[in-house]
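Below is one structure. I have some questions about it.
A protein chain is absent from this complex, but the other protein chains hold their places.
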Amino acid sequence: MKNIWKIFTRRPSRMVGVVLLLFFIVLAIFGPIMYPHPAVPNPNQIYAPPSWAHFLGTDYAGRDIWEQIVQGAQNVLYVAFLGALFTIIIGTVVGLAAGYLGPVVDNILMRITDMFLTIPSIALTIILAVTIGLSNNIVMAGILSFASWGGLARAIRSMVLSIKSRSFIEVSLGLGIPRWRVLFRDVLPNLMPYIVVHLMLALTSTVYGEVGLFFLGVVPFNAANWGVMLNYATGGSGAMYSTQSLMFLISPILAIVLLQTGIVLTSDAVNAIVDPRLREAK
Amino acid sequence: MNKLIRRVVTSLILIFVVATLTFFLIRLMPGSPYEVLYHQLLMKGMSQQQAADQVRSLLNATPNEPVILQYFQWVVQLFHGSLGNSIAQTGVPVTQLIFNALPWTLVTVTMGLFISFFIGIFLGVISASKRNSWVSGLIDNASSIAHAIPAYVTAVALLYLFNVVWHVFPSSGAYGITVYPGVNLPFILSFMYHMVLPVGTYVLTGLGSWELAMKATTITVTNDDFMMAARLRGLRHSTLMSYLGWNSILPLFTGFMLSLGAMFGGSVFIESTYSFPGIGNLFGAAITSRDYPVMEGCFLLTTTTIIVANVVADLMYSKLDPRIVD
Amino acid sequence: MIELKNLTKSFLVKGQGERRRKRVMHAVKDVEFQWGTQEFVAIVGESGCGKSTLGRVIAGIMPPSEGDVLLDGNSTLKLNKQQRREWARVVQLIPQDPFAALNPVRKISSLFADPLRYHGIATGSRVKQRTAELLDLVGLEPSNVMNKYPHQLSGGQRQRIVVARALTVNPRYLIADESVSMVDVSLRIGIMDKMKAIARERELGLLFITHDFRVARYIAQNGRIAVMYLGRIVEIGPTEEVLQNPQHPYTQALISAVPVLEGREQRVTLIEPRNYELTSEVSHEGCAFEPRCPFATESCRTKSPDLLEVSKSHGVACHYATPRRMVERENNAMV
Partner (left out) sequence: MSTVVDVKGLSVTFPTDEGVVRAVNDVSFSVREGESVGIVGESGSGKSTVAFALFDSVPSPGQISEGEVRFENGKNLLDMSEEERRRFYWSRISMVFQAAQNTLNPILRIQRQVEDIADAHNVSKKDAIARASELFETMYLHPKRVLSSYPHELSGGMKQRVSIALALLLNPRLVVLDEPTTALDVISQASVLRILDEVRRNTSVSFLFITHDISVISQVVDRVLVMYAGRVVESGPVRKIVTAPTHPYTRGLVASIPPLVGDLSGTKSVMGQPANLMNLPKGCAFYDRCEIRQPRCALEPPSYLPIDDDSAVACHVATGQDQGVNGP
């Protein structure tokens, strides 16, 4: 515990990251309670400046921007987290199988992984999103993870191969402990630090992809999302070219930038916490 | 040489597999391109027979035909170098659209790749040499954040600042309306002027991964025994730096694959935002209009580019690093 | 009793240079060997001679490519999964590197609890008690190490823990693969003494794989030494017999190469090999040692020598072993 505190105090940026991330998590959890209904248009309040009533002002239809940001947070974080989780699960399972189940499985899985690594993931995600036609958040998370697990699978595989070459695996097998048990007791714990760090990285790319799909307008606007706001701000509403509507343009941008900053800085802290080199120095 | 042939053959197979998968992916999903056009034509008031004939003549394919037959036709076309015709711009061959768009993207992405690579490794070396100081922390965090911020956000922000607020750079297009494309100075200058914002976006979103990778390899190499040995051998500072530099940069070449993929993918967002007439823009437009043959073509081309670049990077790497004997 | 029948273990390796086809490399080739409980045997050879592979095949970690390992007279070729696991328990391998042999993310107590619990050797509070007994047996203070991670221990302590962990499953045979080479010289004897004492007390067979003739002699003074070269046993016999009267030129070269304590021991020069490096590829049909042997003749190039007895229980695989005499020997301790 003392060490963890030290890791945070050594770099204040890490603290900033955790605070930012927590802020958005709180928004995502309590947002639906604060604003259970979609923001109401108000033709008398188009592009109103920030005020006590409208914290971040209003949009082209007179809807409260803050309310939309809060509602968007839930959708963005939920889908992004789910997508990152799927990515981690697929990548870990494929990597473990390839590294642990012998050369035949390894060869087949790595050919497939190579193919997924070669295909441009954003383009594949977009094509999938368009053809499947999004119906719900879980499908969206699945699409986001479908094209992005390759790197993790490759990394996990090479780590498994290197762990397998260390003799403690041989010793455990030699003691008559079954392979699957060795996998969970000896191999997986050594990978956990990397998997945790990669979860954070995967989170940034699923945020990227999810908001991007809405921004491009390739999926139906069936949810309050920062990408939808950004799409309207840069597109039809003409907010780009009007000084009045600056808040409508800046708010989603700021939300995305702050969320990604929060994730990146937190992952720096997580990295320092789980880094085996630091642990050995303890 | 043997290796080159093997790589090329496996790459061709890979391209073919990817193309096949996209073909089936798109055809098996509800709302196939032929049905879409077919229904569009019906909506325009054609009879069923008329619509079917129209689809056949435009897309060179028969709707409601078994997918497997469509696939064979498509393969035959592919080997004749045809990717079918666009639906949105009715009748225009996809290959023509792509070849019009490709040069713009190729130039901007390549420039973005190299500039981000050089800035990235420069920052990486600085961060590694000032390890554990606030400078290194700042560079690392800034790079990771720049990398994590989506390209469309960066693009919108740059466009707003440099076009809307400061009126420094143009908002759209690849060259001014007064110049003629070709090898002439006004065109080249105009192109470069229009290129600044897109390339700048590629650089900002791309350099983070190079910085982090370079920092990691530089630190590893600095701690390698041979660097310590080289110092004790009293080698000149410049020699030490070249030892450090080459040994740190070499492993980064393998990262070309992922980063090229990411850049070509990112071009959808960047070119759409800047209305830059490249592949990304074409792809984005094709998506909006559900122009499946164009989507397919862009996707196939992007994948092929990445595979080719990958082979080149691999060959270069095995030439540069003597440890790769294979 | 463990018997190796014509044991061969080969791997497919990538060729180098022009010929990039995969080729078969024999890590172990036609090894015949018997080893009983209570018997101490040292296997000596350079790195790459196949001695570690041999240990792994005997321990049931790798299947042989050809030949058979007989355990108490029963073939191990057609064992099912469960029986194979049982065999692995009977023969325990103690690896070389005590740093790599312990999972860095698990505490010592958890490392011991796993095999004890899984095989039902101890349950509940008995697990901790049994662990403490084993740690005590190898000369460690249980309370000192039980709740530590491997990286918090010294190399010598780790090596002792590796030995103790091998004993959790009550094996009848121990194979030690260079088990003291990564430990400081000053601590090696202590660990070897412990292993000898445990093996003697529990009537275990002890097979010690090493590159160091001093270690080999210390472990197997009243046992046997087998010298391996490129997968083959080239000389085998009672320890003192092999050391006093080495017949194979490779054995002679190895003994000559042992650094001596100037002033306490006399330098022993038997022969100098022609090459100082192990040339792992033998292209011809003849004796594997031929490229390095100063006595090699044409027949060494064409015909591989069999392991034949030169005297009772002393076997040598060399066409010229018997008639040739060593260069010079003065081997009296001077202390």
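First chain written, first letter: the chains are A, B and C, and each begins at residue 1.
The criterion applied here is as follows: a residue touches a chain if its C-beta (ideal position, glycine included) is under 8 Å from a C-beta of that chain, and two chains touch if they have at least 3 such contacts.
These figures come from a predicted structure and were not determined experimentally.
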> Among C:K51, C:R85, C:R106 or C:R188, which residue is in touch with the absent chain?
Replying inline: C:R188
>> Among C:R217, C:R232 or C:H248, which one touches the chain that has been omitted from the display?
In response: C:R217
> Which listed residue (C:Q157, C:S179 or C:Q247) would be found touching the missing chain in the intact complex?
Replying inline: C:Q157
> Given the full complex, what residues of chain B touch the hidden partner chain?
Replying inline: 224-226, 228-236, 239, 243, 246-247, 250, 320-323
> What residue numbers in chain C mark contact with the hidden partner chain?
Replying inline: 46-47, 154-157, 184-191, 193, 211-215, 217-218, 221, 243-244, 253-265, 267-268, 273, 276-278, 331-333, 335
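Convention: only the chains that are shown with their structure count from here on.
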> So what's the Cα centroid distance for chain A and chain B, whole Å?
Replying inline: 22
>> Measuring centre to centre with CA averages, how many angstrom lie between chain A and chain C?
In response: 51
>> Quick check: in the complex, which residue numbers of chain B touch chain A?
In response: 14, 17-18, 22, 25-26, 29-31, 137, 140-141, 144-145, 148-150, 152-153, 156-157, 159-160, 164, 257-258, 261-262, 264-266, 268-269, 272-273, 283-284, 287-288, 290, 295, 298-299, 302-303, 306-307, 310
> Within the complex, which stretch of chain C touches chain A?
Replying inline: 56, 59-61, 85-86, 88-89, 92-93, 95-97, 100-106, 114-115, 118-119, 151, 162, 165-166, 168-169
> Where on chain A is chain C touching in the complex?
Replying inline: 166-168, 170-178, 181, 185-186, 189-190, 192, 276, 280
